[in-house]
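With one protein chain withheld, the remaining protein chains of the complex are depicted in position.
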Amino acid sequence: MTAIQIIFILSALVILGAAVMVVSTRNLVHAALYLVATLFGVAVLYAILDATFLTVVQVVVYIGAIAILFIFAIMLTRREMRDQGEQLNKGWGAAALIGLLTFGGLFMLLNNWRGVNATAAALPSGFDGVVELGTALVSTDAFVLPFEVASVLLLAALIGAVYVAGTKK
Amino acid sequence: MIPLSWYLILAAALFSVGLFGVLARKNAIAILLGVELMLNAVNINLVAFWRYGSLASIAGQVFAIIVFAVAAAEVAVGLGLVISVYRRRNTVVADELDLMKW
Partner (left out) sequence: MLFEYIAIATLIVLAVIVALIAIGLGELFGPKKKMEEKSMPYESGMTPYGPGTRRMPVRFYLIAVLFILFDIEVVFFLPWAIVFRQLGLFGLIEMAVFIAILLVGYIYAWKKGALEWE
């Protein structure tokens, strides 16, 4: 057990425990706050994986914006402090079965795959993920098209959200 | 050193939990929370494959950023729809929105 493995296991426990709470807690505000815990654990994993830029983006954008938007939406739509009644629908047994089967299937798939025991190569000295990202995002033989399409996606989301949620005058 | 399989199994478990949330929760916002969990599982996989594959191509991280953009767009429009439905029908329970169901 190295220190990094212990950090990984701790954050994995936080991620999975909080994820289970997200789907099972009755109070939606708590569910959103557990989602923040999950997202934070994922940010730690990014840090372990040397994806420094993604770590920052995860905390600033995912936790700082998306999770907050969830809390806004919950406050806009709930009637009481605590949601009454059953929070799971009638088919939750089947849903649990499908979830377990998905996990089992993925696990089997991973078991039969040889690449699963790959080890990470050391980062080359002077490797800067952000520089690499910036170059890849706008170079014509890499990802310039997804980059521009992303702005179209954001445009569509902006117009859609303003139109759908906007108040009629 | 952490083997790649740890990340993949964790991501598989997170994805399955998210899938359960999407299928089993009644509240539309809770369903979207489940979708967020699934997107994060995918992102863990993408970044892990980048780190354990060839470092020369940064595709994994670029995909992860695109997934961030998709997640933000999905949340913005999805929650907008939920709020709009709530104002018209006064409910956020997905089962009660059965106007199109025969």
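Per-chain numbering from 1; labels A and B assigned in written order.
Following the convention adopted for this analysis, a residue touches a chain if its C-beta (ideal position, glycine included) is under 8 Å from a C-beta of that chain, and two chains touch if they have at least 3 such contacts.
Just so it is clear, the structure is predicted and the values come from calculations on it, not from any experiment.
Contacts of the undisplayed chain with visible chains (whole complex): A, B.
Of the candidate positions A:68, A:101 or A:121, contact with the unshown chain belongs to A:68. By the touch criterion stated above, the residues of chain A touching the omitted chain are 3-4, 7, 47-48, 50, 53, 57, 60-61, 64-66, 68-69, 72-73, 75-81, 123, 130-131, 133-135, 137-138, 144, 147-148, 150-152, 154-155, 157-159, 161-163, 165-167, 169. Where chain B meets the omitted chain, the residues involved are 65, 68-69, 72-73, 75-76, 79-80, 83, 87.
Assume only the chains that are shown with their structure count from here on.
Distance from the chain A centre to the chain B centre is 6 Å, each centre being the mean of its Cα atoms.
Considering their complex, residues 1-10, 12-21, 23-27, 29-30, 32-34, 36-37, 40, 43-44, 47-48, 50-53, 55, 57-59, 61-62, 64-66, 68-77, 79-84, 86, 92, 94-95 of chain B touch chain A. Residues 2, 4-5, 8, 12, 15-16, 19-20, 22-23, 28, 31-32, 35, 38-39, 42, 45-46, 48-51, 53-54, 57, 61-62, 65-66, 69-70, 72-74, 76-78, 83, 86-89, 91-92, 94-96, 98-100, 102-103, 106-107, 110, 115-121, 123-124, 127, 129, 132-133, 136-137, 142-143, 146, 150, 153-154, 156-158, 160-161, 164-165 of chain A are the ones touching chain B in the complex.
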